[in-house]
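Incomplete set of chains, arranged as in the complex.
Labels for the chains are A and B, by order of writing; each one numbers its residues from 1.
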């Protein structure tokens, strides 16, 4: 077709997964691949799982501006996307997999990430009410974080349907280690994480304001969310246990039907049959979200559990889904709802 | 000395861990080892990790009555402890690692487990207020379940101190696979669980009434708890994320101090230094509980995270701790708060 995509941050986990998806995309050609710390290295030294990139070499981010790509994906650590985006031609479509352009509230962004706020772009979660046309019409899109994707898609239908109160929502989400990125830290060593479960950044995780922003918009009022992330011993996958205080009259059927109605026809969101709860493993390598919900009469809470691949629907898959919309391609091109199992 | 211990259900995971602990106990000799499905098999065929039991063979549960043990541990599937206990001499001390004698409310027991309620014994969680003398004076003790141990020790101090409301408590607890026992089920195969996270028995887990019973007693009023268990890819370990709506005036210091005060001097409960959150791996093979807590102003919830080894403090270690109390031995005999790491 002639669409060429460039990637900044192509040596990380999100960038690598994006490359894998792009290799299977029938309408996109892979252009410049930038990775500052790996500039000059063969791509397959870092990604030996991608033999079709044999012969390709990482460039630096500066080279992207001249690369004449039709679309550029930014898979950079927070704080770096703004400068790279600013260096690109105005008309170039850009999808930011990082956190820099997700929050409208500059002060909230600074509290969460530090440094200067780069501004806000269209939020790229296509399954939210009204999101698709905005994404399709945008040349700059901020793809959501992994935890916010899992959490927001779980709770949004209940808030939209008025089944739960907007205050005192709760999310406890366990994530595989790739969510922490490809950086050499002792606490992320295999020796440390295998056999372990640990909570971290309790009440302080930078993804909370993003969840709050999204769910407040859906609820039409400010929500409050308790958010506890848990590091679990698997490379990929998020399982989010989400709940809210049910309003009087809510029952299990209402919860289930709200999910079904919200996601009818969605190609990537699967509301499981009654009685089946999501498995993170069932989403491995795909762009699927699996959800199930119920009402717990004893505690008075509606509970929705969601599962995604944090590098798929939680990062690269979602970014490509947005890119398809931006490019006028069928939304599912190069994507799949099937997971690898076991 | 002369204390002899027999074990029913010695071929399971809880039973096996108990054997390991008993082998290292200076005051207890190992007597009859019953395991109905493995009767006649060498113990080391099932537990190759315990070479010191070479030469020992599993007997059947019927033989326990005649074994003249001073103390008998029951590590049986639910519904089987009552009959075995009834067959034992009145004076024989018995610790039940199973669920049969934990609940006072027969109807609640039947809803949770089905079948006939076997009665209620002294609840063997020594760190609860007032528990030790009762355990020491009892000849029959019901050791708590793994999830209730982790959950109750996390939330009890906050309820006792009046820092959280008794209604709408929440527990999301991830557990290693040994909690599901040593039974051949497809959903517990390594191929299925490695790389996976899944919620199960959402709102219906049989451990909830036990948590409710314990915390209601501590609170002095009926509590309600939302409880979601998550199966995680590690053999052992539980990480419980527990929370409650804070009453006005609660702050992070108050939460932390409540934990510190409740567990000052406790040999097996470690309130972590400020800023450190529990790692399940740090408790592996030991009888420790690690806890940390804070107040989340944004959601108005007090959050406490606890970690245990589900086969240690969550089963065999706790049973032995109770046995020590019942036998008049120092409580920590044959137990350790140190974990194996990494």
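Operating definition for what follows: a contact is a pair of C-beta atoms (placed from the backbone, for glycine too) under 8 Å apart; a residue touches a chain by one contact, two chains touch by 3 or more.
The structure presented is a predicted model; accordingly, all values stated were derived computationally and were not measured.
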| item | value |
| --- | --- |
| Identical protein chains across the whole complex (2 displayed) | 4 |
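The criterion applied here is as follows: only the chains that are shown with their structure count from here on.
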| item | value |
| --- | --- |
| Distance from the mean Cα position of subunit B to that of subunit A, given in whole angstrom | 37 |
| Sites on subunit B touched by subunit A in the complex | 167-170, 172, 174, 189, 191-192, 194-200, 202-203, 208, 224-228, 230, 232-239, 241, 243, 245, 277-281, 284, 292, 294, 296, 298-301, 303, 305, 307, 342 |
